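Below: one structure, written as structure tokens.
Only a single protein chain was left out; the remaining protein chains are all shown in position.
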Amino acid sequence: MSDAVAYYVITLLVYMGCNVMFVLGLNLQFGLANIINFSYYILVAVGGYFAGLVVLGPPQPVESGGTEYLFGWTLPWPLPVAVAGLAGAVLALLVGIIAVRRLRSDYLAVATLVVGDVAWLLTGNTTSVVNGWNGLTGIPQPLADTLNLPQLQYQWVYLGIVLGFALLSFLIMQRLTHSPFGRSLRAIRENEYTAAACGKDVFRLRMTAMVIGGAIAAVGGALFIEFIGTVQPSMWNVPETFVIFAALIVGGRGNNWGAVLGAILVPVGFLEGSRLLPQDWIDPNLIDPLRWIIIGSVLILVLYFRPQGIFPEPKRRFRKILRQLAVDEGPGRQIHRRTEELP
Amino acid sequence: MTDDLALRVTGVSRSFGGLHAVAGCSFTVRRGTITGLIGPNGAGKSTMLNLLAGALQPDEGSIRFFGGEIARLPSFQIARLGMARTFQLSSEFARMTVLENLMVAPLNQRGDSVWAALLGPRIWKREEREHVASAWSLLQRFNLVHLAHEYAGNLSGGQKRLLELARALHMKPRLLLLDEPMAGVNPALISQLTDYIAALKGEGLTVVMVEHEMGTVERLCDPVIVMAQGRVLAEGSMAEIRANEAVVTAYLSGQRV
Partner (left out) sequence: MDLLLPTIGFGLVTASILALAAVGFTLQFSVTGVVNFAFGDLMTVGAYVAWLVNTGLHWNIWVGAVAGMLFLAVASVIMNRLLLQPFIRKRTDLFGLLIVTFAFGLIVENALQAIFGPNYQSYTYSPSSSVGFLGMTFTVNQLIIIVLAVIVMLLVHGLLRYTKVGKAMRAMADDPALARACGIKVARITDLAWLISGALAGLAGFVLVLNTAAFAPSTGEGFLLVIVAAAVLGGVGRPYGAMAGALIVGLVTEVSATIIPAEDKSVAAFVILILVLLLRPQGIIAAARG
């Protein structure tokens, strides 16, 4: 394939890998634990910012055309990614302790939305922390110097790294989801009082989901920003969070395969794919608003006709264990197979 | 002090705003009994039950559970100490199967810890198998096997009651708190449920039952604690309670004993 096409494919796949991580993180927080964090994307942004802040060199003085930001420690890879993950985990923990503990779901949605917006405004208006609205730029790509490869080769390597992290996130999520821990989360989601009456420490379990989800999102954010090279407030606000929610809802809430599919369809397939539209098809000014109109409409339609998503949460049948126990499920077997859906 | 007492409640009070739902209640529950908690409407029975289970915190007083103080513990910790409770209204995990509902119950599951979950099934698979086996036998006992893989939300009201009881039992509790188990249940199922609960006594379980349905209380409960207006009026067998003037008066303004 030609170089231009190769670059495009790599870009698309990197976007996909990172978005898969974003949606998986949300699946843990929202799909399983039912925590409505309407500023979810800030966890992604925090990951990106922290990675950038520690990998960049010290800030140049403003007078000579530099920018203002904190840290600037020039840490070698993979430390920035680790720092990012930690930052995401800590922020998620803070949000959890302050908000999730006290607020019911609709208040929580509003509260997180507001906090997110405030954080966005403050980040933009304060230049000393992360250079305000202009953000951080010139973030070097990891290992570029050590590997010393030609540009295109390097991009393939980086793609491999991203996909590796995405795969790791998926495996972690699968393990968590299909374990008693995941079951306890779902029980809390269904009825937290009954779950507490069964001895589940609701707060601790939800915080764990919050923190791990935050870490995954932040690591994805770090990988994303290290690829793009820049991070600014215009890249992360409520619409971005909305897209990730839409991806999860369309793909299938509570289902990790659904999360992956949603990530491929919505942020990548749709948003990025619409860049491919030939210029003379539609007036380019219309493309952006049209995108959002379509996403909004698709989400409303999905919520109405298939709220469980394309890949709904699977029914747990304990097949393997029941077979091992050589259980006779009896003549009733035929009956329960037909009654699948909730009315 | 060795406790033959499953519960020792001393001077427990709880108010909501200006309303004294429970005021200076004291009573005991002996191990291995099915103790009834009855009283006219507004007596504070539900509040008392929630105080015992940790869903509410008392304003003052002490609650000792097999000798240990539990009055200000959160409900999940009390559950872990061996107290299981049922709820009156729909409390099943609707989008999980009946079998899964039961699988949530067992305490101290190794796989519940996030680390165990991350390290993989090998760590918790054996325990899981044991729990499935015990859950399955509970389903057989309550005649719910044919619904094992049905979503709990799809069950009929009566089936949900049975599931609720099975779930509480799967916690292998020392004490079972039943919150009006017969409320809104059809007569045929009432007798079935009564049989199930009666059988529990023989297994060494202690049961405390809040109930309005007097037939059930008569059949199952000995002793019986009567509450009215937030206080304990009397404790004793059904016969003794019936003869108690204060009890009769309290009920005359409410329902009949």
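Chains here go by letter, A and B, matching the order in which they are written, and residues are numbered from 1 within each.
Basically, contacts are C-beta pairs under 8 Å (C-beta built on N, C-alpha and C of every residue); 3 or more make two chains touch, one makes a residue touch a chain.
Bear in mind that the values here come from a model prediction, so they are computed numbers and not experimental data.
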> The complex has one chain that is not drawn here; which of the drawn chains does it touch?
Replying inline: A
> Which of these, A:Ala6, A:Leu94, A:Leu121 or A:Leu152, touches the one chain of the complex that we don't see?
Replying inline: A:Leu121
> Just one of A:Leu91, A:Leu159, A:Ala197 or A:Ile295 touches the chain that is missing; which is it?
Replying inline: A:Ile295
>> One chain is left out of this view; which of A:Leu13, A:Ile36, A:Ala196 or A:Val260 touches it in the full complex?
In response: A:Ile36
>> To test your reading of the contact rule: which positions on subunit A touch the chain that is missing from view?
In response: 36, 98-99, 102-103, 105-107, 109-111, 113-115, 117-118, 121-122, 125, 239, 242, 245-246, 249, 285-286, 288-293, 295-297, 299-300, 303-304, 307
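By our rule, only the chains that are shown with their structure count from here on.
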>> For the complex, give me every residue of subunit A touching subunit B.
In response: 172, 175-176, 178-184, 186-187, 190-191, 193-202, 208, 212, 313, 315-318, 321-322, 324-325, 327, 329-330, 332, 335-337, 339, 342-343
> What residues of subunit B sit close enough to touch subunit A in their complex?
Replying inline: 53, 55, 74-76, 79-80, 84-85, 87, 91-97, 99-100, 103-105, 107-114, 116-118, 120-121, 124, 128-129, 132-133, 136, 145-151, 153-154, 167, 171
